[in-house]
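Left out: one protein chain. Kept in place: all the others.
Right after this comes chain A.
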Amino acid sequence: MRPGGAVLGSVRRAAAPDPDPGGALSFGGFVARAARAGRLVVQPRMGFSDPGRMRTGLAATRSAAAVTVGTLTIDSYTRVGDHAGARAALAEGARLNGYPITAHSAEQTLAVLDGIADPAFPVQVRHGSSRPGAIVRALAAAGLYATEGGPVSYCLPYGRTPLADSVENWARACELLTELVPAPALPHLESFGGCMLGQLCPPGLLVALSLLEARFFTHHGIRSVSLSIAQQTDPAQDADAVRALRRLAAEFLPPDTDRHVVLYTYMGVYPRTEHGATLLLEDSARLAVRAGAQRLIVKTSAEAHRIPTVRENLRALETASAAADQAAEALRRNAPGPDPAGHSDSAVYREARAFVEAVLDLGDDPGRALRTAFARGVLDVPYCLHPDNAGRSRSFLDSAGRLCWAETGGMPIPPDKARDRARTPLTSDGLLAALYGVAARYDNPSPGGRILSPAPSPS
């Protein structure tokens, strides 16, 4: 931990919402209290295979001059269910890309969390598994109660598990979470649906998937959810996506469901320069505040190169939080609060609603409806290699940088009108240009571009 950690910790705790000592251990409750206090919750993607390093990372996250929650990101072996592979890698001394929660004992994980995870600093387990049962058992055994994923978003773009199996696995995982997490803790699930292959997927589909997965979670007994959306290529379209998610959640989730919206700082190819990476991160924090997201998953300036260090994560959290506080202050001066989600009849909202209604028409069981929707191409993720995806949709970036549909296959929406200009074969160079567009814009800012607040210097 950095030398000023204890002092910053007390500042952070003084500024943070008071934990509710008599209430439930609740991830959603923590985020809601922060939101009431006008603070954006910021969170790293941090995961280290070494327990000592993981503990240091969590302690640093807790001590940041920001309202933070902690993260245990799980390694790739554990994600794909290769628990023996994770144990073998640990035995070899190999450094993994995350914390192998099933390879470490519950006692080991409890020791990592001891004195750090508590009602004032909830820790979420992030993974990526279409077979999450073992991970859910391990996190519950370590006293944790918040995780994320989803039957579609942790299956379709990123693995080989058949969608039918993933739906079944996630239904069981929801039920397992409610069984294994003892009261007063409240199990929390975040949908990754707003982020899957998010780099070149128009946001209407991402918003719809996040909403549909949240409905799936509530159908299987989860009472506290968060809905995700990734920062993409166009700030106005991004803000519409956050607002659409808020509005659809109010319209389509059971009214007693605790819920909030989480924004992910850009997940695609990240700027390689320090100034570009910082500006993109700050823009995501401002976007979250402006559009009414309550939590932000940050990225670091090292993101383009490797797994970031604890210090790089800490700097990203504090940079994002400072930008969010400035944005919130500016908003308070100029307007009563974040724009109400009820007045967001944008193109993104209309498109997302068309997807949601088309899927809900397929049946009352959300898992079955999602399977049918993909089988019929009603939902069709562009560039997704999974065999259960129809693969008939294609997206493009228009001249203004917005994500649009070139082809929509069997989906309930028309292609965008500008698509004729995009009717050229996709080349590897064209794909790279699209994938690197945001990084290039932030690495080589136009003369008017500037970083509004400097990054804190490392100590």
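Basically, a residue touches a chain if its C-beta (ideal position, glycine included) is under 8 Å from a C-beta of that chain, and two chains touch if they have at least 3 such contacts; residues count from 1.
The rule is short, and it goes like this: contacts and distances are computed from a predicted model.
J.: Identify the UniProt protein name of the omitted chain, choosing among "2-oxoacid:acceptor oxidoreductase subunit alpha", "Cobalamin B12-binding domain-containing protein", "Raffinose/stachyose/melibiose transport system permease protein" or "YCII-related domain protein".
T.: "Cobalamin B12-binding domain-containing protein"
J.: Of A:85, A:162 or A:363, which one is in contact with the hidden chain?
T.: Once the missing chain is taken into account, the touching residue is A:85.
J.: Touching the left-out chain: which of A:36, A:306 or A:350?
T.: From the options A:36, A:306 or A:350, the contact with the absent chain belongs to A:306.
J.: Taking the entire complex into account, which one of A:128, A:276 or A:367 touches the absent chain?
T.: Selected residue, touching the omitted chain: A:128.
J.: In the complete complex, the non-displayed chain touches which residues of chain A?
T.: Touch with the absent chain occurs at residues 75-77, 79-80, 82, 85, 89, 94-97, 128, 157-160, 197, 199, 302, 305-307, 383-386, 394, 396, 406-407, 419, 422-428, 430-432, 435.
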